[in-house]
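A quick write-up on the structure given underneath.
Yeah, one chain of the complex is gone here, protein chain that is, but the others are all in their spots.
Note that the chains are named A, B and C in the order they appear, and that numbering of residues resets to 1 at the start of each chain.
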Amino acid sequence: MSAATLYGLSAAALVGIGLFGLITHPDPLRKILAFNLLGGGVFLLFGVIARRGAAAGFGGDPVPQAIVITGIIVGFSATALAVALLQRLFEENNRTAPQAEGSMQGAPTVSSHDGDRGGGD
Amino acid sequence: MPDFLIGTAIFVLATTALGLLRFIYGPTDADRMMVAQLLGTGSIAALLLVSAVTGLSAATDLAMVIALVAAFGSAAFAKGARDTESGEDA
Amino acid sequence: MIVAGAFDLALAVTVLAVATWCVSVRATFAAVVAFVAFGLLVAVVWVRLAAVDVALTEVAIQGGIVGVLLLGATASLRRYKAAVAERSGATQRLAVAVFCAVVFLALATAVLTLPDPAPTLAPPVAASLLAFGLGNPVTGVLLGYRAIDTLLETVVLLLALIGVWSISPDRSWGGRPLPMHSAGRADALVYFARLLPPVGIVIGVYIVWVGADAPGGKFQGGTILAAMWMLVMMAGLRNPPSVARSGLRLLLVAGPAFFFIVGLAGLAISGGFLAYPAPYAKPIILLIELVLTPSVAVTLGLLVAGPPVRDARQ
Partner (left out) sequence: MSFALDVLSVVAISAGAFFFLAGTVGLLRFPDTFTRLHALTKADNLGLGLVVLGLLPQVDGALGALKLIVVWLLILSSGATVAQLIARRARLIARSR
């Protein structure tokens, strides 16, 4: 079995693993992580196809490789947007539903952002 | 020489993979934060050894970037975890 | 040959083990750590697949800034843990597992029955490389052969940033993203954030520069520059800038706008959108790379910094 085939099978397994996590995990952040794993598997499949298309003195077909680079960047944009949406969603839910952290409720809405990222201060 | 280099690469990769067990067992997050550092050194060594057979020039560029990113990632782990848990102990 | 095969096998097994752990581990922090480890290991896989350009991108994005992004999210979402729904039942998970196994088997069959000889676009790319005077085929594809994809990609980055910004409530508009550092002092980190960026900036610019002839390019170099900026912000040496600053917005738009103008100029001069006049192809491509790099770096950094917040203390 060639190295490309071996990594192709690994990529297929990665898609399976990522899909499982995406469907079964209740935590949305973990769903985003699993989705990135799934994406990693798809990119690797592209890489395997690129490797098999080695010709003209290149180690692999450069077109799928360039598409994977584009894909990684776009995947990152999507992840960043998803994370921002998630944070806002949880923030909204927290504001309407009564929470255990009662101290936040009385504070003016402007400062309810205080703890979001710099939770330590 | 090529077989020696790749053989050593396998050895280094295997020890790195064994070291990853520490991150599975933990027990604390501090133990897990070392992962970027371990993989930085381990993957760079494996990468350089395995690429030394075919030519190092592109691999050294990649190794530089891995070293830089591993440094950045380790700092982020040590820093980010502080932010998540240090409500009372800062 | 057998020895090299053993290396590939060991690498594949390690990557899959880390991925499995990333999905199965309980604590979110550990999962993020596993994901970064996954990114660093997959980079070595890309080298084995003769795609060093992709390896550079994978390391810089998945091993670097995605980790910081998700770590920040873990920190802020930890407070809401109680709101998360229950894990699904055992029967349901078994059904999902069977479904995922079927997907795996279908993909594995596809991999094993790929056409031989494999179709490839390498020869036309090689021909266009000669026309552009470039040495790196991937840069040739990104900026010459399929330049419109790359143009749209930079627009997607910008749109994602606009999306992130527009998520913030109206009253926060014009504010700054939350600081990335906490009040606790970390002298070692402050020192490190002064020591590393000069080296990192040199390496980032170098990666952009060699992109024309060797693995590298604007996305990889720009990501490294963004990571250095984030390190400075994490150490508390600088805060994220206010999103209302016009200089910042100009920087964000400059790269894609320049790319688009070059495309239109190609339409006027060479008779095709993004067609470069033959003798000047290489200088134009290098110029596009140089103008795009700061835009990409700033966009990536601001995507990680998150939506703006208007805070009484700022």
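One rule holds for everything that comes next: contacts are C-beta pairs under 8 Å (C-beta built on N, C-alpha and C of every residue); 3 or more make two chains touch, one makes a residue touch a chain.
Since we're looking at a predicted model, the values are computed, not measured.
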TODO: May I ask you to name the displayed chains that the omitted chain touches in the full complex?
DONE: B, C
Task: Among C:A27, C:A127, C:L159 or C:L195, the residue in touch with the chain that has been omitted - done: C:L195
- [ ] Identify the residues of chain B touching the omitted chain, counting contacts across the whole complex.
- [x] 1, 4-5, 8, 11-12, 15-16, 18-19, 21-22, 28-31, 33-34, 36-38, 40-42, 44-45, 48-49, 52, 56-57, 60-61, 63-64, 67-68, 70-71, 74-75, 77-79, 81-82, 85-86, 88-89
- [ ] Identify the residues of chain C touching the omitted chain, counting contacts across the whole complex.
- [x] 186, 188-189, 191-192, 195-196, 199, 203
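The working rule: only the chains that are shown with their structure count from here on.
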Task: Between B-C and A-C, the pair with more C-beta contacts - done: A-C
- [ ] Using mean C-alpha positions as chain centres, tell me how far chain A is from chain C in Å, no decimals.
- [x] 11
Open item on the list: Quick check: what residues of chain B touch more than one other chain, meaning two or more?
Closed with: 82-84, 86, 90
- [ ] Spell out, as numbers or ranges, the residues of chain A touching 2 or more other chains.
- [x] 117-121
Task: chain C to chain A touching residues, read off their complex - done: 4-5, 8-9, 12, 15-16, 19-20, 22-23, 28, 31-32, 35, 38, 42, 45-46, 48-51, 53-54, 57-58, 61-62, 65-66, 69-70, 72-80, 82-88, 92-93, 96-97, 99-101, 103-104, 107-108, 110-112, 114, 118-123, 125-126, 137-138, 140-142, 145-146, 149-150, 153, 156-157, 159-161, 163-164, 167-168, 171-172, 178-184, 217, 219, 300, 303-304, 306-307, 309-312
Task: Contact footprint of chain B on chain C as seen in their complex - done: 3-4, 6-7, 10-11, 13-14, 17-18, 21, 25, 27, 29-30, 33-34, 36-37, 40-41, 43-44, 47-48, 52, 55-56, 59-60, 63-64, 67-68, 71-72, 74-75, 78, 181-184, 186, 189, 192-193, 196, 199-200, 203, 206-207, 210, 214-216, 220, 224, 227-228, 230-231, 234
Open item on the list: Under the definition above, what is the set of chain A residues touching chain C in their complex?
Closed with: 1, 3-21, 23-30, 32-34, 36-37, 40, 43-45, 47-63, 65-70, 72-74, 76-81, 83-88, 90, 93-94, 97, 99-101, 110-111, 113-121
